[in-house]
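A protein chain is absent from this complex, but the other protein chains hold their places.
Labels run A, B and C following the written order; every chain starts at residue 1.
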Amino acid sequence: MSEKNPDEILAEAKAWWTTEIIDIHPGEIAIRGYAIQDLIGKVGFAQMVWLMLRGELPSAAQGKLLEACLVASVDHGPHAPSIAVARIAATTGIALNNVMASAVNVLGDVHGGAGQQCMELLEAIKADPKSGTDLPGAVDDALGAFVAAHGKIIPGFGHRWHKIDPRCAPILALVEEARAGGHVGGGYVAIGRQVEAGIKRRTGKDIPMNVDGVTAVVFCELGFAPPLGRGLFVLARSVGILSHAWEEISKGSRMKGPMPKSIPYSYAGKPPRKPV
Amino acid sequence: MSEKNPDEILAEAKAWWTTEIIDIHPGEIAIRGYAIQDLIGKVGFAQMVWLMLRGELPSAAQGKLLEACLVASVDHGPHAPSIAVARIAATTGIALNNVMASAVNVLGDVHGGAGQQCMELLEAIKADPKSGTDLPGAVDDALGAFVAAHGKIIPGFGHRWHKIDPRCAPILALVEEARAGGHVGGGYVAIGRQVEAGIKRRTGKDIPMNVDGVTAVVFCELGFAPPLGRGLFVLARSVGILSHAWEEISKGSRMKGPMPKSIPYSYAGKPPRKPV
Amino acid sequence: MSEKNPDEILAEAKAWWTTEIIDIHPGEIAIRGYAIQDLIGKVGFAQMVWLMLRGELPSAAQGKLLEACLVASVDHGPHAPSIAVARIAATTGIALNNVMASAVNVLGDVHGGAGQQCMELLEAIKADPKSGTDLPGAVDDALGAFVAAHGKIIPGFGHRWHKIDPRCAPILALVEEARAGGHVGGGYVAIGRQVEAGIKRRTGKDIPMNVDGVTAVVFCELGFAPPLGRGLFVLARSVGILSHAWEEISKGSRMKGPMPKSIPYSYAGKPPRKPV
Partner (left out) sequence: MSEKNPDEILAEAKAWWTTEIIDIHPGEIAIRGYAIQDLIGKVGFAQMVWLMLRGELPSAAQGKLLEACLVASVDHGPHAPSIAVARIAATTGIALNNVMASAVNVLGDVHGGAGQQCMELLEAIKADPKSGTDLPGAVDDALGAFVAAHGKIIPGFGHRWHKIDPRCAPILALVEEARAGGHVGGGYVAIGRQVEAGIKRRTGKDIPMNVDGVTAVVFCELGFAPPLGRGLFVLARSVGILSHAWEEISKGSRMKGPMPKSIPYSYAGKPPRKPV
């Protein structure tokens, strides 16, 4: 290290936080090259999400598909872990950004990661050369490998509350519209449908795509990398998290436990004893 | 507690997580009374934010103003604490939702709370009966009280980077358009302008509204409660947080410190010693 | 900025993260001047907490009091918001450090801040010149001011589960022992007792110190600043958070809601409707 001169060190420091996202000078803010005043009022919030993440503005058709997925994912009720955490956290005297952080934090592999995992599965099938000539075979191979590695729950398929997830049909209709208009290729829809068929072949059961599966299909069609599937879900679910936290705060709840006091927890540990 | 019977306790438990936001049954999801399939593809993301938080769909004019504020607030570069935290966190092997949580968490009173504080100030002025007949006097009183309680930095006014914040003019133009169309009252714009004048009277300096001030004006015009000023900012800045984290992850950075290794920190503590 | 030369800028950068806590060189780590190898195995964990925060090693008596407070505060069961959050978070597929973060985050003003607030109250009474000659009067003044500003719940006094908090007597006995040995002054114990008396004068009720009040007394006796009351509580409760999270993980729980599925939440919002 000692061999660098001050100018070299300063250049390294200046480069340390290099970004292609935003350029700021006094009185000027440019996002991906666009002056902020050229975006405000002209570009929608979903389009802005795209621009920030992808570096270019989406076409109208792309923006519409992304927006539909964000709208579909905002909430699934107070029994979901993230929302339960938000509502509990909102009663402990912390600010809304802190409440949102505690809740967003639990959108982990099991809770908020299904979309990302589903995208990885769809991409793995797509990348298998066999998929071009024998998609069912490629799907069966991929499902077999997935189950061997991760267990029998296929992310993006099946829902513990909904036999048919009501968020799927409207999104798939939008994808079909975009495909018909030549805005997306539609290959991932075919893969998703074939995964449903493959699950049926494996299990004999109808386990259709859920909202994570359908949005995974869309995000793949739109060219998002799988980790951004989780990122986009977090942006969407943050709306539900904020709304439920605010509802609890508006009630003035204070130190709210997970169940009412009239239902105590049960203790199943050691009987009373003394240290020796 | 022991005097409640099982049915009463169960009713209490069922009511424990009561919500007016979402109703879910197998195959059915309704947000604020609207079936989710009637919203997907028809309602924009910003409108969905409004519906979730407020209980009703916004008018087109309301939705446009909210959307402009969200777009304006997505990012202010990697030196902002939240973005720096996101980029550092992204190199430690945690998932994107965890990165976002650590970063959203620092949008506290000093970093993400200016909008909320500014809204509280604007509402206090509005609520002062004097404001109807002597707005400058009401503003001077409110500024005096604020400075006495919190110090001389007035949230929402002045910016350490920008003499003129380039995000303000386009938003204020949209508010003026909405006011001319009868969609908002415009009273908070007048208050905001008068606060600028009041600061000039106090300090002799031109310290104009910044993006927090302008969005505070809009959120007040739209009827949001002050804590939601922070909540909406968190939703917007989450986009920047996600984008910067993703840029860092895409580079494969690992255990990135705040400055390059060629710049060590300095130690200013006790000289070497031994425990006695 | 442009007028600084490279050496000045580098010196500023080097100073940016100045610390008095730790000095590190290849093969050498010194904490507050002590080589780490002189501390490992010789200094207890509670003493290390003290050294890190205060800059000096505690006396044996000081270390013992701090340790007793840490031990007393590790847990108060799964219905406390922080522990409920930890147990829910532990079922969402995030790592233990993320679980702990979500839970620690909710130790806010209402949940984990009582100790800090109580310390501030005790220090305010101590700082009142009147307290030297008329402690009851100083306490009554401070309680009156506190209730006017914050409402009738006095932090550190009274407990919604325990009429007598079983953690108090053993800690107070240790303080008395330390006072008798000349290791602490005991002034804050007298203030705490007088606050109990003052609450009785105000309300007619016996509302004794709880664990937050007793540890606040100890931390004041030991010279900790009030915000560290919260910090020390976080260190202690992190043990409970980790333990409950681990118990849930050990069971293999997955996506655990706040109540069993057999108890649905109730919906109290708008009836079904259509967007116009």
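Rule of thumb we're sticking to: a contact is a pair of C-beta atoms (placed from the backbone, for glycine too) under 8 Å apart; a residue touches a chain by one contact, two chains touch by 3 or more.
Fair warning: this is a prediction, and the values are worked out from it, not measured in the lab.
Within the full complex, the residue among C:E28, C:E56 or C:D206 touching the omitted chain is C:E28. Among A:G151, A:G204, A:G252 or A:G269, the one in contact with the hidden chain is A:G269. Within the full complex, the residue among A:A46, A:V71, A:V85 or A:A101 touching the omitted chain is A:A101. Summarising the interface, subunit C meets the missing chain with residues 1, 4, 9, 12-13, 16-17, 19-22, 24, 26-29, 31, 35-37, 39-41, 43-46, 48-49, 52-53, 64, 67-68, 70-72, 74-79, 84, 87, 95-98, 100-102, 104-109, 112-113, 161-167, 169-171, 173-174, 227-228, 230-231, 234-236, 238-240, 242-247, 249, 259-263.
Across the interface with the omitted chain, subunit B contributes residues 6-7, 9-10, 13, 77-82, 84-85, 88-89, 91-94, 98, 101-103, 105-113, 254-259, 261, 264-265.
In the full complex, subunit A touches the hidden chain at residues 10, 13-24, 30, 32-35, 38-39, 42-43, 55, 57, 94-95, 97-98, 101-102, 105, 258-259, 263-275.
Convention: only the chains that are shown with their structure count from here on.
Judged by shared residue numbers over all numbers used at their interface, subunit B and subunit C contact each other through mostly the same positions, with over half in common. In this assembly, the C-alpha centroid of subunit A lies 22 Å from the C-alpha centroid of subunit B. With centres defined as mean CA coordinates, subunit C is found 35 Å away from subunit A.
Note on chain placement: the centre of subunit B and the centre of subunit C lie 28 Å apart, centres being C-alpha means. The residues of subunit C that reach two or more other chains are 10, 13, 94, 98, 101-102, 105, 258-259, 264-265, listed in rising order.
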